[in-house]
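Take a look at the following structure, please.
Of the protein chains in this complex, all but one are displayed in their positions.
Note that the chains are named A, B and C in the order they appear, and that numbering of residues resets to 1 at the start of each chain.
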Amino acid sequence: MSSTWGKNLKISIFGESHGQAIGVTIDGLQPNFPLDMAEIAKYMAKRKPGGDLATPRKEDDLPQILSGVFNGKTTGAPLCAVIYNNNTKSGDYDNVSHQARPGHADYTAYVKYQGANDYRGGGHFSGRLTACLVFAGAVCSQVLKSQGIEVFGHVSSIGGVIDKPFGMQVDEQTKAKLDCAFPVIDDDVCQQMKQVVAHAREQGDSVGGTVECMITGLPAGVGSPMFDGVENKIASIVFGIPAVKGIEFGLGFESAKLLGSQNNDEFFVDEDEVKTKTNNCGGILGGITNGMPVTFKVAFKPTPSIAKIQNTIDFKTNQNTTIQVKGRHDPCIVMRATPVVTAVASIAVLDLLYEI
Amino acid sequence: MSSTWGKNLKISIFGESHGQAIGVTIDGLQPNFPLDMAEIAKYMAKRKPGGDLATPRKEDDLPQILSGVFNGKTTGAPLCAVIYNNNTKSGDYDNVSHQARPGHADYTAYVKYQGANDYRGGGHFSGRLTACLVFAGAVCSQVLKSQGIEVFGHVSSIGGVIDKPFGMQVDEQTKAKLDCAFPVIDDDVCQQMKQVVAHAREQGDSVGGTVECMITGLPAGVGSPMFDGVENKIASIVFGIPAVKGIEFGLGFESAKLLGSQNNDEFFVDEDEVKTKTNNCGGILGGITNGMPVTFKVAFKPTPSIAKIQNTIDFKTNQNTTIQVKGRHDPCIVMRATPVVTAVASIAVLDLLYEI
Amino acid sequence: MSSTWGKNLKISIFGESHGQAIGVTIDGLQPNFPLDMAEIAKYMAKRKPGGDLATPRKEDDLPQILSGVFNGKTTGAPLCAVIYNNNTKSGDYDNVSHQARPGHADYTAYVKYQGANDYRGGGHFSGRLTACLVFAGAVCSQVLKSQGIEVFGHVSSIGGVIDKPFGMQVDEQTKAKLDCAFPVIDDDVCQQMKQVVAHAREQGDSVGGTVECMITGLPAGVGSPMFDGVENKIASIVFGIPAVKGIEFGLGFESAKLLGSQNNDEFFVDEDEVKTKTNNCGGILGGITNGMPVTFKVAFKPTPSIAKIQNTIDFKTNQNTTIQVKGRHDPCIVMRATPVVTAVASIAVLDLLYEI
Partner (left out) sequence: MSSTWGKNLKISIFGESHGQAIGVTIDGLQPNFPLDMAEIAKYMAKRKPGGDLATPRKEDDLPQILSGVFNGKTTGAPLCAVIYNNNTKSGDYDNVSHQARPGHADYTAYVKYQGANDYRGGGHFSGRLTACLVFAGAVCSQVLKSQGIEVFGHVSSIGGVIDKPFGMQVDEQTKAKLDCAFPVIDDDVCQQMKQVVAHAREQGDSVGGTVECMITGLPAGVGSPMFDGVENKIASIVFGIPAVKGIEFGLGFESAKLLGSQNNDEFFVDEDEVKTKTNNCGGILGGITNGMPVTFKVAFKPTPSIAKIQNTIDFKTNQNTTIQVKGRHDPCIVMRATPVVTAVASIAVLDLLYEI
């Protein structure tokens, strides 16, 4: 297993959903940076469960910083933050421990870890672990912001309902709208999405969606071919988020349908600044930023935990059986996943910037 | 820059399109494996330019193995293979050296490398470098095949023309069709694709497309959360292929539109073997293989080199200008990219298998 | 900064001497291994301060395992253990915060971390951090022992007083002697060493020494040229222990004085087992184990904290000054360093074994 990531900025994640605690160590932060703990808490709150569309499990998720911060500033030594697991309710999971929940890692983890994995609540595979990613990303985003770099995200689709795209930049009005637990650019679309999610919940079902992310303020020249490119870096960490099944930069799969003359972004000089008229490439050419915003979209499959009865196997007896997943589950995790996506993007970008 | 990739199996790529040579060192291959050089040549031939739909640049691309093979078998020491650049024609590129070809890395490389990069033919960014990936992948695919693992690829779309998907497995008839320079499952679709490409070429334009890849024979239990998962590994190397703008596993972005009850793959036991009825997850749950085929799709943007006049900048003078790209270029690189995708998938899978 | 180490088995250390806590995350442990917590506590007790020859600072150093262990066995997920800092007494250090203690990292840390490092008690540079190494090593040593591999250490010298070397193996009588807080093979030598340490303490001075380590039970064929050799691996982690200034394998620097005919270890077959008559190479040829015990010696400089007045600088004012280091310090850390050396050797060996 490898729950460590990064080159010059490294994160090491630990913890299981119903164990003692979850946490993250960030190694490589530059010293002397003043952390705004209130801002971190605010960032983390966006991922928190809550509201009538989310799981009723209440997580305080207040991280305790054990190291790496002294007098309110980073020391340059590894920063470790721990979130203790208080509100766990393992009983819900006891009767399904050898039944493979379809779409979950129960079976694959059982095979890989010879049945020794902490299966309670998904263990190390739980979406709860993303709180560690969000903490680390919140820290990194503050460093980035001090350099004029910002990372934005919105729910770009849920089921078949599609939000407006970011376009060429994030204006102030849009920024304001993103600062909430259900960040959508178009208000009407947001209402429709909520209906889709509510409907899925009523049916004991769940629904997938996509998150669009935009990184502004990056200078041209960040990232390297062939394997340390911006796309490689971001993709390698984004797939660490549970339920992610796809990523595309700029137009992505859409560009595969186009002609070169439609897809190429023409350059022009605007008051000594090099820009492109369109941004189909998502701000990246040859793995390197071109100075335009970096954009990408991430596909989340529907939460596999659904209340409907499903066919499956008991992987201990190797027999066919059926399962009805109980417990507290989100009918849609895309809105809570949005700060996770911006968080890992922030981590990836800071690691790229820490490269000479 | 980092043109090295891998953990237990490492590749290190070098070379520029019009320099002395390109090549790759593969470090970590197990010893005593007999290489079939004819098979490697056959694999590499699929990537070779040729035919009336491809660039007229003739590449022999015969790799010379400098180390790591003794008496026809791998020695366990690093295997280095070099392809010398013989048929280069730099003159074509001289007059555009400070004009940013839209969609190319000319400008971003200039910024990053302070103008010192070898710009001729795209230098280290050239698609020619993929010959090294294909060589390395051809080697790895032989090791995999000896373990019953096979990696298949086909052109799943060009422009708006879409091939049949692999489905749940690759039958013998399909296998036979893939063994060519334009691997498409449906013959009629193949004809339509050829027309689309021919049309683009006639217009001095280019067209994008997608490649679908399927890996069969992998046991359950390969890959690890959170960052050494099958998806993270494959994505991190796939984005090393020039022109890739997206990757999705299983249903990918399609699954983001579905309900959980539609997307979940139900397990069942078939003569003691665990299988799923559908394979929407692409054979991966929690980053770990579930024993079903691993499937993913890669989006390639249209070749940015087009004959049409485009607006751009001269990045030396920082002035607006126009460009008409000359030289020998493919109107569509998707068919040639197919063996590159299967090659990097083979490298990624072997690295995953080399982990205890 | 990088306080992470390892390839297939990775450790990530965090914490500062007088911060909230210190700890370590071990990523990559195989699942299903039953941990003997009493044995771990026993291993860690050897490093604990105590006795009349050591610092009076009382450390409970009882690690709390936050993750990676379930029902007493490793889960395969990262194992994080934390030791909270309870008995800290920062006041002792307040008045020296800008005076560079000679032999310490005060000045170099100040330069590197722009004065933001947690200087209290040495911060992240403190010898206290070695408790994390010992915990991780204690875990790894149990895994090794289950495979018949044992790692032994003794104080091979303090000042000019030299213990008997391990020789070709560790017999039962010797093993019994090593199981204490001052592990020395020869009892008389042990008494002399104690006198040397007591004398140094009385003088307000300190004294250096060496630790010899022997690893038995390793099969031939472990380790790889050129940079993943047994020596490279062990050296790269041993220099993570504060105060280490040298390492030598087998005869080491002594072999540099010899003729080839004296130094070469002749092979012979002993009941089908390949052995060497001598073990001057320390069980390693070409970076790879030869089946004989791996042996190495580590040089520790004398504790830089001494009570004598020393010339130094105030690095804030850049003025010459004098310093008299106060606080609680060991006159000799070599006996406490012995379990640290065997611990990091255990980590390094397990990482090597986790490579195919």
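Here, a residue touches a chain if its C-beta (ideal position, glycine included) is under 8 Å from a C-beta of that chain, and two chains touch if they have at least 3 such contacts.
Just so it is clear, the structure is predicted and the values come from calculations on it, not from any experiment.
**Q** Check the options C:D36, C:D186 or C:D205 and report the residue that touches the missing chain.
**A** C:D205
**Q** Using the document's contact rule, name the residues of chain B that touch the chain not shown here.
**A** Chain B touches the chain not shown through residues 1-4, 10, 12-16, 19-23, 25, 27-28, 31-32, 64-68, 70, 73-80, 82, 112-118, 123-124.
**Q** Which parts of chain A face the unshown chain closely enough to count as touching?
**A** These residues of chain A touch the chain that is not shown: 7-8, 30, 354-356.
**Q** If the missing chain were put back, which residues of chain C would it touch?
**A** Looking at chain C, the ones touching the missing chain are residues 1-5, 13, 100, 102-105, 107-109, 111-112, 124-125, 129, 157, 159-160, 200, 203, 205-210, 220-221, 224-229, 231-232, 235-237, 239-240, 242, 244-253, 255-269, 272, 274, 276-277, 280-282, 285-290, 299-306, 308, 310-313, 315, 318-320.
Throughout what follows, only the chains that are shown with their structure count from here on.
**Q** Mind checking the centre-to-centre distance between chain A and chain B? Centres are C-alpha means, answer in whole Å.
**A** For chain A versus chain B, the centre distance works out to 27 Å.
**Q** Please tell me the distance, in whole Å, between the geometric centres of chain B and chain C computed from their C-alpha atoms.
**A** 46
**Q** Quick one: chain A and chain C, Cα centre-to-centre, how many Å?
**A** One centre to the other, that is 39 Å.
**Q** Which residues of chain A are in contact with two or more other chains?
**A** Residues 1-4, 13, 112, 124 of chain A touch two or more partner chains.
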